[in-house]
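The other protein chains are all here in position, but one chain of the complex has been omitted.
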Amino acid sequence: MKRLAWPAGILAALLLVNLIFTDHFFQIEIKEGHLYGSLIDIFRFGAPLILVALGMTLVIATKGIDLSVGSVVAISGAMACLQISTLPSQDSIGGVLGAIGVALALAVALGVGNGFLVAIVGIQPIIATLILMVAGRGLAQLITDGQIITINSDPYKLIGGGYWLTLPFGIIIVAVVLALIAFVTRRLALGLLIESVGGNAEASRLSGIRSHGLLIVVYAFCALCAGIAGLMISSNVSSADGNNAGLWIELDAILAVVIGGTSLAGGRFSLGGTVLGALIIQTLTTTIYSIGVPPETTLLFKALVVTIVCLLQSPAFRAKVFRSRRKPAPPTVPAGEKVTVRT
Amino acid sequence: MAEAILRMTGIGKEFPGVRALDGVDFRLLPGEVHALMGENGAGKSTLIKVLTGVYSIDSGEIELAGNRVAFAGPLEAQKAGISTVYQEVNLCRNLSVAENVFIGREPRKFGRIDWREMRRRTSDLLRQLDLPIDVAKPLSHYSLAIQQMVAIARAIDIDARVLILDEPTSSLDAGEVAQLFRVMRRLKEQGIAILFVSHFLDQIYEIADRMTILRNGRLVGEYVTAELPQVELVGKMIGRELAELERLDERPPARTSDTLVEASELGGRVAPFSLTIREGEVVGLAGLLGSGRTEIARLLFGADHAATGTLRIGGDQVTLRTPRAAMARGVAFCSENRREEGLVPELTVRENLILALQARRGWSRPVPRKKQDELVAKYIKALNIRPDNPEMLIRNLSGGNQQKVLLARWLILEPRLLILDEPTRGIDVGAKAEIQKLVVELSDGGMAVLFISAELDEVLRLSHKVAVLRDRRLVAELPNDDTLTTDVLMETIASGGAK
Partner (left out) sequence: MKTLALPRQLPGRLPRNYLPVLVTGALFIAMFTAGGIRYEGFATGQIILNVFIDNAFLLVVAVGMTFVILTGGIDLSVGSVVALTTMIAASLLPSTPSFLVILLVLAIGGVLGAAMGAIIHYFEIQPFIVTLAGMFLARGLCYTIGTDSIPITDPTFTAIAQTRIDLAPELWISPTVLIALAVVLVATYTLHYTRLGRNVYAVGGNEQSALLMGLPVARTKIAVYTVSGLCSALGGLLLSFYMLSGYGLHAVGMELDAIAAVVIGGTLLTGGSGYLLGTVLGVLVLGLIQTVISFEGTLSSWWTKIVIGLLLLVFILLQRLIVTTGVSRER
């Protein structure tokens, strides 16, 4: 697909830089039945971001945004660890599954809350999800009682740090979720309905789409993705930190979506693009480490990337900078019409 | 007769594929209210936009008080003394009345805004317009009518010589209209030239001294209101459809099939009306733009909520809260506002085509791709959609082809009642004839059609009976027999059904 060409190009360029600066970058080896290598690590450490970004993609496709995913990451990790820490045996698989269930149910409930505020109450998405972004951190600390809950559970450790069939388990989870989303949106019809609501909400309503329910489902799903990411992150370090888990992941996720070619104005979305976008961000971090640039400058690179991507996406920028001598087309929106939107 | 303050000569304006204005002459005298008349697409709004500098002109010239002018935007026009007040009022409702009159040129004392002086001057100004209101309150506190008058006050105080009122009355009640007219008369006395656009004929005949009529981007003529009977006005606005279209069969025989839809005293944004539609019957809605045609359609489709009355579909009494509920009852509605209520521009022809069907099936039961391709191929062929590439983005199609895709979106559902709101507007003659033929075929197949069009010939040719609307009121229901002609329809619209 043409739309994926240039994020793929950026990723390739980043990998190329690594090839030059790092020995054995593309080397993948099997040790003790597990796959190892820099490329595997990019996937492994990038897995939570990919998940959150996938959920965010659907939200953004509906013309929305979800700022609360970082908080949901922290809450779900905290809830799972709290449940496990109270188990008589932390290695009990049933107990761990129960804990995961409780954590994910909580995440979904929070997502439904976001969806309710956006769809039913009619609050702008950025504001509606800001509430949970602020309160959620407190909620996560409330769950952990302000401590960092440390657990020692082998089954739980599997989610973020374990291997299965030689592959890191996190990659398997991402693959399963990606396959699921791709199935539901592209094989089933959810994707079309989402793109339609994001592209023209009124036309969608008049075509009989139940946009309220759809929005709630999308926000709930986004929170579910964040919840799973939260499990991965806490499992990887075998502890839950209400304060720092998933800090700023919402911004990285939005960035990944935008880099992947899904417009913040809603409508068409690209799951593949989002995965590429998340991988670019993760590779950028890895690259900066590996070529010896101080890791602190990652943020500078990100600032640069956001600016360039957004400028390129802005029609006003393209019109002003790549101005051609064509006769300007008549405005399709009559001057008076824009005004009615806001009262 | 006084010298014209504004004179537009030979104005031409072309958009890709459309000649919006073609050699139009227009003049405005000081101290008159001049109505600009015409149906959709006649070129009224283009003329206003050309005048106020929103668009540039391709040919012709504009003279203001004897000087040739060309404005780069509404702001420049305003500075030269041409102010426009739109229906939706371009003011800031969050600010006080006084600020809305003075913002950008607030009186200042020692460098700070002199609020007291600003309020005093606003009060004085509004009192001259018979509007003694508290000017310290936010504009949003007041009704739309008062907001419009505040906009007018701002325009006057900036020294407007020409005031354009673009459909100011569409959302006002009778009392508010009277108040607005009082203000307009007072301004007239002060020598201000007022260009007035309204779809309400009564209002035109009450307030306008003269009028200019446009049709299809051309000037029909300039008339003194008192000398032009209403029926002639309607005739001049609507015109006659020339023999461009192949004649369809003689008028269809009246239907005697079962009643499908029965609305009784149903009302909302239109006055309560009663209307029955039989199975296989084509009911035409005739009336000028803004007469309530679309409002009736939206009520029957559940897009708006009914405030009064009852609705029966297929014998069951129903309350339609959402379009979805109407669809479940077999009602389909193809909106006149393609861009905002029809197209999802970023989706392909195929996706737009199956959207309503998919919405009905829900997210979990996709229309199988093979079925999609069959349906799409069938309707592309049946409706002659060009180009015939289903994977093209719909925004790249021409207006007529977009319209056919939207029509197909509803036909796929095989509705029992199909509401078509201006399905032939702004599309080429060939596509128009195809859509008309389709309506006849659908009706023969047993589908009821509510057909809305500004073109009376078209309504007459297709309908079994015609409901006539005027000023948001259903004024007559006429069987389409030999006695019904476009003249009779025009007469009915002009007289409001009172013969």
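The chains carry the letters A and B, assigned in the order they are written, with residues numbered from 1 in each.
Simple rule for what comes next: a contact is a pair of C-beta atoms (placed from the backbone, for glycine too) under 8 Å apart; a residue touches a chain by one contact, two chains touch by 3 or more.
Note that the structure is a prediction, hence the values are computed from the model and not measured.
Colleague: From the list A:Gly9, A:Gly94, A:Gly146 or A:Gly213, pick the residue that touches the absent chain.
Modeller: Among A:Gly9, A:Gly94, A:Gly146 or A:Gly213, only A:Gly146 touches the chain that is not shown.
Colleague: Decide which residue listed in A:Ile93, A:Ile127 or A:Ile291 touches the omitted chain of the complex.
Modeller: Residue touching the chain left out of view: A:Ile127.
Colleague: In the complete complex, which positions of chain B touch the hidden chain?
Modeller: Output for chain B: 74-75, 78-79, 90-95, 99, 103-104, 106, 111-113, 137-138, 140-141, 143-144, 154.
Colleague: To test your reading of the contact rule: which positions on chain A touch the chain that is missing from view?
Modeller: Counting over the whole complex, chain A touches the hidden chain at residues 65, 121-124, 126-128, 130-142, 145-146, 242, 251, 254, 258, 264, 294, 296-303, 306-307, 310-311, 314-317, 320, 335, 338-339, 342-343.
Basically, only the chains that are shown with their structure count from here on.
Colleague: Could you state the distance in Å from the CA-based centre of chain A to that of chain B?
Modeller: Inter-chain centre distance comes to 44 Å.
Colleague: Considering the complex alone, what residue numbers of chain B touch chain A?
Modeller: The touching residues are 15-16, 45, 49, 54-55, 74, 86-88, 90, 93, 166, 301, 303, 322-324, 327, 333, 335, 339-347, 351, 355-356, 358-367, 409.
Colleague: Contact residues on chain A for chain B in the complex?
Modeller: 184, 187-190, 192-193, 195-196, 199-200, 202-210, 214, 267-268, 329-332, 334-336, 339-340, 343
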